[in-house]
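For chain A:
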Amino acid sequence: MRKLFIIIILAAFGLMLYPLIQSFSGNDHLSELATYYAQKENIEKVNSVNLVTAIVVTYRGLDTLGEVTILFLTAAIIAFFLKGPSTLRTLRPNSEIFITAARVLVPIMVMFGVYIFMNGHLSPGGGFQGGAVIASAVILMFLAFPDAPFQHKFFGFMESISGLVFVGLAALGALIGSGFLDNTILPLGTFGKLLSAGAIPVIYSFVGLKVGAELSNILNEFKSVQSDK
Partner candidate 1 sequence: MDFDIKRLGFTLLGLLIVLNWGLLMSSIMRKLGARVAKRYGIRWFQPWLDLVKNYALRSQISHGIMFYLGPVFRIGGGVGLFLFMPMIIGSELWLNYSFHGDLVLLMYFQFFGMLGMALGSGEGGHPYSAIGISRGLSQFTTIEVPMTLAIISLAIQYDTLSLIDIVKAQQGGFQNWTMWTNPVATIAGMFSLLGALSHSPFNLVKAPNEIPIGPPTEYHSTFLGVLQTNAAILHVVEAALFMNLFFGGATNWFEFILKTFFIYFWSVFVGVVFPRFRIEQSVAWFLKIPLVFGVLAIILYM
Partner candidate 2 sequence: MSETKNNNKFENPHYAKREVTGPDGKQFIVDPIKDYFSDERPKVYEPNSIPVVEKFLNWARAESLWVLGFGTGCGSIEIPPLMTPRFDAFRFGIQSRPTPRQSNVFIISGYLAVKTLKRVIRSYEQMPSPKYVLALGSCTINGGMYFDSYNTINRLDHYIPVDVYVAGCMPRPEALLAAFNRLKELIKEGKGEKANEYAANFDWYKENQKKIIKDWNMPDYNW
Partner candidate 3 sequence: MEYVSLTIGFIVIIAGLWAIMTNRNILRMIIGFSIFDTGLHIVIVSLAYVKGGTAPILDSAVGINEAIDKIVDPVPQALVLTAIVIGLGVTALMLAYAMKLHKEKKSLDIMSFRDLKW
């Protein structure tokens, strides 16, 4: 009975979505907004090769700030939410192959993550992606070395400092630039080079660090709900 009701509701929901498909006609050209972003003179104002990054960090930088905040919030909430005595569990010892592979892979993954966020304005990727890769390195660590100590303070510090730098740079834009999150507070550099696009790579790097730290923290909190001892 309930399921029938749900089916009816979902069917109605589907019907509701139908006009959206009906009115959808595909795009032959960019929208007005995108056209603006893709215009040469405007690209040069930001000087970022990756237009998505330009949008994410500059044009819609406030969204990104919110996004970072959400991760930050999640980490904070989980931190105090999952606090408390951990329950015991027993683990099989990890296989030698796994441990060895992790030893090899973790530094590479971290480096790869750093690469991704540092080149966010040049190639696909950016702070979030890089941060996620770093966090996957951390999770690999957790799996391979369950007993290894987690550097709480370090990650917390990283998180805070990168957040502060982000906000600081953003506020700096409002103070000395033409607006909050203005990337022109740093020299725009040469189009297509690593040190270009003004503050974008800096901001994105710190976003990457922050995301990496936050995700690691979250993972750690989940992990520490159970312990081996």
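One rule holds in what follows: a contact is a pair of C-beta atoms (placed from the backbone, for glycine too) under 8 Å apart; a residue touches a chain by one contact, two chains touch by 3 or more; residues count from 1.
Candidate selection criterion: all candidates are chains of the complex that A comes from, given by their letters.
Because the structure is predicted, anything quoted here is derived from the model rather than measured.
**Student:** Counting any copy, say which of 1, 2 or 3 touches chain A in this complex.
**Tutor:** 3
**Student:** Over in the complex, which chain A residues touch candidate 3? Could you list them?
**Tutor:** 3, 6, 9-10, 13-14, 17, 20-21, 24, 26-31, 33-35, 37-40, 43-44, 49-52, 54-56, 59-60, 63-64, 66-67, 70-71, 73-74, 77-78, 81-82, 123-124, 126, 128, 191-192, 211, 218, 221-222, 225
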